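These notes concern the structure reproduced below.
Here the complex is missing a single protein chain, while all its other protein chains stay put.
Then we have chain A:
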Amino acid sequence: MISRPTLSRRGLIAGGGLLLSGCDRIVRQPTIEGWVEGAAGLHRPAQRLLLGRDALAREFREADMSPTFRSNGNTEGDASWAAHAADGFARWSLRVDGLVKRPLDLPLTALKAMTQRRQITRHDCVEGWSAIGQWQGPQLEQVLAMAGLMPTARFVVFHCADKTGEDPYYESIDLVDAFHPQTILAWAMNGRELPLEHGAPLRLRVERQLGYKQAKYVMRVEVRDTLAGLYGGKGGYWEDVAGYQWYGGI
């Protein structure tokens, strides 16, 4: 009597397994995957239509901030980053190049001397959790204006010091988000210099998109006309290695 339900349960699991493998064959079929990813990609034009360029992400009060802000992804950069970290990034500078009229090397002191924007915003991880923190730094728009964009500029790429195995982290956004007023290069978090695990000395805040777009350990800002030919060609580390959508607004 006791073994019967076990047996039928096994039968059920075997049957379910067959159904499952059939299901996964469909789910992972490249043509179908292409359709599904294409349809999911409609969210960017749809949101852009609704958003306009300048709709703001919600900003919060200090009382609304998370007691602890979880650090995620890589929590340190490579060897050359570690050397900079050891002397407090005193000899570090941000490289701005690519399709710009005046390539720049901006030390941390220069970034701190620019007009600052301070914002308390919600960080939404693609996994589902959220944390609210305060960020401060110059708007990316100011840095791009200093460098001067060439007419062919379409994307801004953020090259980072953190690596997973041999693959460096990088991210990219289009010019609509690059010139958004809340898009800043943050060197301060919650009223202090950006902690090492949160991407010191500089991280991107692009507040209308998910966490994986908020590149940490930003070493170089490159302006490009295309994302093709750069690493996996999909515009970001997670986009290349795991198939995450390039537009992280949903």
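What we mean here is this: contacts are C-beta pairs under 8 Å (C-beta built on N, C-alpha and C of every residue); 3 or more make two chains touch, one makes a residue touch a chain; residues count from 1.
Quick note on the criterion: contacts and distances are computed from a predicted model.
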item: Identity of the absent chain, which is to be given by its UniProt protein name, from "NADH-quinone oxidoreductase subunit K", "Peptide/nickel transport system permease protein", "Thiosulfate reductase cytochrome b subunit" or "Ferritin-like domain-containing protein"; value: "Thiosulfate reductase cytochrome b subunit"
item: Touch residues of chain A, complete complex, unshown partner; value: 13, 16-17, 20-21, 23-24, 27-28, 33, 35-40, 42-43, 47, 50-51, 55-58, 60, 64, 66-70, 122, 124-132, 207-210, 238, 242-245, 248-250
